[in-house]
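Shown here: the complex without one of its protein chains, the others still in place.
Let's turn to chain A:
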Amino acid sequence: MTTTEVVSVDYALEVDGLRREFGKTQALNEISFSARRGTVLGLLGPNGSGKTTTVKILSTLLRPSSGSARVYGFDVVKEAARVRETIGLTGQYAAVDEDLNGRLNLELIARLLGYSAKNARARADELLESFDLVDAAKRPAKTYSGGMRRRLDLAASLIGTPDVLFLDEPTTGLDPRSRVAVWDLVRRLRSEGITVLLTTQYLEEADRLADELVVLDHGAVIAAGTPTKLKRQVGGQTLEARPDDPARLDEVALVLGEITGTKAAIDADTGVVAVPAADPAVLSAASDRLGIAGITVAALGLRQPSLDEVFFSLTDGTPQERTAEDATEHAKKESLV
C-alpha cells in the first residue's frame, strides 16, 4: 500500500501540474489543486482563465498536454472509462435535446446508460419530481425557460448517480430566482455526499457555495483556500461607522482614529467613516466612546473585504480591461478546436 493510494481515498479530485495547449495558446499552465470528498470546490476566474478547459479535462472530454488529474483516484487519461462511471457533467450550455420533451430527454440518457425502457421511465419520473419539472414533463424542451432548461440539464447529469458532479457556470444567464434555485440544489447535493466542482465568474456564488476556492487567471492558479482565508489574505477587517448626523463625521473620525491608532478615512458621499482594524475588540471600544461623546450612529461594525475586492486585488485588473483580451483569446481557441 503506497501513500498515494491512501490519499486518493480522501480526495475526490487531485490535479497535479496540469497543462494544456491549443496550438500556441497556453490554456492551462501547470495548475494543481485538490478537493476532499463531499465538498464543493469553486473554480473562480474571468472568461478565458481556463475554467472550462479544466472541467473538460476532468470529465475526460479533453486530454491534458501534460500533468495528471485523478477523479476518485482514477486517472482521467488511463482510467477514463472508470472516471466516466463516477462523474456527472453539466456543461456551460444546457445540453438538452430541444425537440424532445423533458421526460424523454432524461429517458434517452437513462437508456444509453443501460436502463430498460420501463426503468428509464421510472428514473426519469423520479428526477422530474426532484427537480420540480413534473408539470413540464410532456412539453418539448425548447419551450422551457432558462431556469427549467438548466434544471433538466442538471437532472440529466444525475441519472447515473454520480459521486462527483461538474457544473460549468451553472447560473450564467439565469434570472435571480432560478439562480437561487440552482444554489439550493448544489447545497442539497452536497448534503447527500456528492462532491461538486463548480465554475463561476460570480464571486457571490463562490462565496455562498464553495467550501474551498481555486482562483484561476490566464490558465494559472493565483490563489486557493477557503473564502474566509482568501478574504483575510488580501486585507484585514475594516471598522466602519455612520453617524446619524453627517455634520459629526469629523468627530467620529477623530474617535475611531484614537481607538485604532490609525487615521480614519471619511467618505462624505456615503457618510461613512472607515479605518483598518486589526483587533476585533475595537468594536466595543468604539461603541462606548461614541456613546460617551453623545454621537448616535445609524451603523457601526466590522466589515470583511468582499470577494470582489479580493478578486480584483489578486488578478490586478478590472472587468473592463479583460474583455477585449479575452475575446481574442477565445476566438483563437475557437479556431483551433
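Points to keep in mind about this one:
Criterion: a residue touches a chain if its C-beta (ideal position, glycine included) is under 8 Å from a C-beta of that chain, and two chains touch if they have at least 3 such contacts; residues count from 1.
Criterion: contacts and distances are computed from a predicted model.
Missing chain, UniProt name from the options "Transport permease protein", "ABC transporter", "Monovalent cation/H(+) antiporter subunit G" or "Spermidine/putrescine import ATP-binding protein PotA": "Transport permease protein". When you scan A:32, A:130 or A:238 for touch with the missing chain, the hit is A:130.
Considering A:16, A:99 or A:250, the position touching the chain not shown turns out to be A:99 (whole complex).
For the chain left out of this panel, the touching residue among A:51, A:70, A:84 or A:242 is A:84. For the options A:119, A:143 or A:296, the residue in contact with the chain missing from this view is A:119. Against the chain not displayed here, chain A makes contact via residues 56, 59-63, 81, 84-85, 87-89, 91-101, 104, 108-116, 119, 122-123, 126-127, 129-132, 140, 156-158, 160-162, 185, 188-189, 192, 194, 334, 337.
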